[in-house]
Structure formats: structure tokens, C-alpha cells
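With one protein chain removed, the remaining protein chains of the complex are shown where they sit.
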Amino acid sequence: MPIISLTSDLGYSSHYAAVVKGVILSLYPGATLVDVSHDVPNFDVMEAAYIVKHTFEAFPAGSIHIVAVDPEHAQADSAVVVQYRDHFFVGPNNGVLSLICDGQADACVRVEHQGLVQQGYPRSFRAARVFAPTAAFLASGGTLEEIGPETELFDLRWGEPSFAGNCLRGKIIYIDKFGNAITNISKEHFLELKQDRPFEIFIRSVRLRRIVNTYSDVNKADALAIFGESNQLEIAMREASAAQLLGLKVHDMITIEFKGNGQE
Amino acid sequence: MPIISLTSDLGYSSHYAAVVKGVILSLYPGATLVDVSHDVPNFDVMEAAYIVKHTFEAFPAGSIHIVAVDPEHAQADSAVVVQYRDHFFVGPNNGVLSLICDGQADACVRVEHQGLVQQGYPRSFRAARVFAPTAAFLASGGTLEEIGPETELFDLRWGEPSFAGNCLRGKIIYIDKFGNAITNISKEHFLELKQDRPFEIFIRSVRLRRIVNTYSDVNKADALAIFGESNQLEIAMREASAAQLLGLKVHDMITIEFKGNGQE
Partner (left out) sequence: MPIISLTSDLGYSSHYAAVVKGVILSLYPGATLVDVSHDVPNFDVMEAAYIVKHTFEAFPAGSIHIVAVDPEHAQADSAVVVQYRDHFFVGPNNGVLSLICDGQADACVRVEHQGLVQQGYPRSFRAARVFAPTAAFLASGGTLEEIGPETELFDLRWGEPSFAGNCLRGKIIYIDKFGNAITNISKEHFLELKQDRPFEIFIRSVRLRRIVNTYSDVNKADALAIFGESNQLEIAMREASAAQLLGLKVHDMITIEFKGNGQE
């Protein structure tokens, strides 16, 4: 019995996420539903993609993930289903799904099966009208072929860090609930460039000369750099919010300068 | 296996909603529980009614809906079960359930079955003490007759829009998570009055001369009128909060003036 996870900007105070669940349970009773978050900032495709990208592999293979952050409301883009690493993703073709799979979808179809559309819901509420019935159809054993024809996934990317003049330049791509700022710099990339050189990290007014192994390697409320979730570099504070106290925001630049001539 | 949905002002930060779920699962293991919202503003009977009214039909017939917004705390009113359109509603007899069913309950009984009361919870926590065990009893196949005698539902109504001098006057009855302001004016009522006449919508400082089909019919951050959920007229902004930017609140008046003499 596949799991259906839900990620959206529909909020917890309004009833919209519950309507989506009702539609799924009406079509596929006994579905196991798990909220990833409904508190994605309105229309924030990048945040939705980040949290699904770092959640889906915790679920069993074959799980279905609805990603309903949908500013264009079915005008400019179609609803699609993506298959990636043995998981299924249902959402708008606005880039959110290509961010999740780094453009490496194993398959992508456009939802055209008219039997899937729940006519009672307005076009602006595609999560209930299209995404929920499509997820229920997949959970019941429906195939991508039945859902619709292959289509190209609208391509949106995270942006890679750049390296020049001994400086690795990346950016913050997510700020979590604790105020930790997660960057697009991976441990692998960092180690490859670092070799045996010392380095210095610059972000806003902060300079850091080491990457710690645990938060408790520094004093409370001290800033630190750590490889966190999925081994991405994270700027944090011990038991405090780095985002708040350092004024960090998504898209802020981070620079790592490597000292000496290891690479030259 | 019936679904039990939960709507309350108990919040997500406190543990009260989880206690309600624990009581249900203790009495009826394997219940499928779905949160509609626990973020209803404290004691806001009207908002609770709005969101349940626009959610319950997404669920399968036979579902049970706990509506626990209960300012009087069991002093002034009794706990009741309402049957309406093949769904069951459990809550206080304070008007919230008559708003949901527009006073058209198919049946209404007062909870008198003493075996249903969970004595360990204080009288002020009726959601755990009475509503949860009553919902579990219904889910296990209990009947309205066993729960208690028929009673009259306390009658509270939404208020209908009024029409006079070519002006249709309604009000905002709900503001959703996106800041969309939903009114009590239905598409059907509007079309019946409009016929082939032009019209103008007045709300606060805004005038609108058309009702669009999709949000993307206007530019970003422009105000718009649209028939949304359940075909009720909604004042919104594309990718922005109409409530915040226009200062809209529940109970604000909206006027639609029809031009020319179509009706005279």
C-alpha cells in the first residue's frame, strides 16, 4: 500500500490540505498520508523543491509525493507526473519537479486522462482537482502510460557553486526552522578543492576558519559551519538562530577562500 | 472503516488535539484520522463552520467530523450529533453545526449515553471527554438512537445577501491562508440578477468591473473577483494577499451594482 506524501503552500489554518486528503481517501480508501509541510511560503517553488528533495528518500520506494506549489494555477503549465529513483512526484510543470530530480527524471508524463479530473473543484485548486486524483490513481496501480503522454519537464536548476581564484562561491538555498542556513556547497566538492590547504569561510559579517563535526564543538550562540543533511555545508549557531542573528537569507552568497597554492 | 476528521481551535503547539486522537484510537484502534484544522481562531464558531462546510463532501459518505470549537464549555449547551448528506458531525449545540448544514440536518440527537463520557477529562475539555468517544462509538457502528434522544439544533445562519435598487449586498465570510476573501454571494444568485447587464463590484476602496476565470487573467498583485470554491464570489489578488493589501476582514460588506434597466 503506497504512501502518499503532501507538500504545499496551502497552510494548516485553512481547510485546503484536508480537502486534498479527502479526495485521495474517497478514491483510494486506506491510503497512508503523510504531510511533509503545508507551510511552504506562498508560491515558493524553490523551498518546496528543497524540502521534498531532502525528504522523499526517507520513504519506501514506490511512494508518491504530491508537490502542490502552483502560482500559475494551471494556466501556463500542465500537471505532470515524474518518476525518479523509484519514487513518483505529482505536481505542476513549473520547475519544482526538475529541481527535485536535478533534471534527471526517469520518466515524465503530462496528466491528460480526463477521468482523473475532479470537476467539482475550481481550476485554481489543482491540488484537489488534478494532483490528488492522479496520486490516488497511481496508488491504486495506475500506470504512467494511462495517465498521459510523455512530455518534457520544465527545466529549473539550483545553480552550481563557482570556483575561481582560489575562491569557491555558493549561496544559501534554504533556511530551516532552527534558523540554520543550508548552502549549495557539498562536502565532496569542498574536500576536492581543499586538499590539505587551510581555508576561510565568509558569509555576511562572519568569518569561520573550520568546519565542525557537531554543534557542541562551539559555545552556545557561537556561529559555526557544519556538513548537515545530505552533506551540504550549513551555517548555524549552537542553540540559536543563525538566520536571525546574522541576518541570513536565501540567495545570500557564501565564499570559501582556500589559502596557499595547493591548486596552483 | 469510517474516517474521522477533526476541526478545532485546540492549536498545533499544545497537545490537546493529540489527546483527542489518543482517546479515539484507544476506543477504536485503526481509525483513519484527518486534521482539517486546529488553527481555528479561539472560539470562532463561524470560521470552524465555514471550513468544515467546504471540506466534508471531499470525504467518503459515512465519514464522521468532530467540530470542537466550544466557547461555552458544556455549560449552556449540550453535545450533539448531526446527520447531514450521509455524513455525521459531532460537536457542541452552539450553532456551529447548523451553519454547516444550513439548518437542514437530516437528524440531530443529544449525547446522553453516559458510557460515552470519558470521566478523566475536565468538563471544559469536551473534545476529549465527549466528542472523541462519541465519534469512536459512531465509527464502531453505534447508532444515533443509542447516543441519545432527538433534539433541536440551535439555529445559526450565514445571512443571505440582500438585493434592492439594483444593488446586491453581501459580506465576507472567510479569509483564507492566501488572503483571499470569500463572500456569501453565489455564482447562481449573481447570474440570475445580472442577466445581460454590466456591473460594478465595490469593496473597501476597490472597484472591479469583471469577474475573471483564472488568477492569471490579471497582472501580479492586481485585485480580482473570481468564483472560487463552491462557486462563491471571492475577492483576491494574483500572488498577493487581498486581505492584507486591501485591509479586508470577515463581515466587511461587498456591493455589486448592476447597471441599466435589465431588471426594471
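Each chain gets a letter, A and B, in the order it is written, and its residues are counted from 1.
We adopt the following convention: a residue touches a chain if its C-beta (ideal position, glycine included) is under 8 Å from a C-beta of that chain, and two chains touch if they have at least 3 such contacts.
For clarity, every value in this text was computed on a predicted model and none was experimentally measured.
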Options B:97, B:111 or B:128, residue touching the unrepresented chain: B:128
Residue ranges of subunit B at the interface with the undisplayed chain: 9-16, 18-23, 25-26, 29-30, 33, 42-43, 71-76, 121-125, 128
Touch list for subunit A against the chain that is not drawn: 1, 3, 5, 7, 12, 32, 34-40, 51-52, 54-60, 63, 176-178, 213-216, 226-229, 239
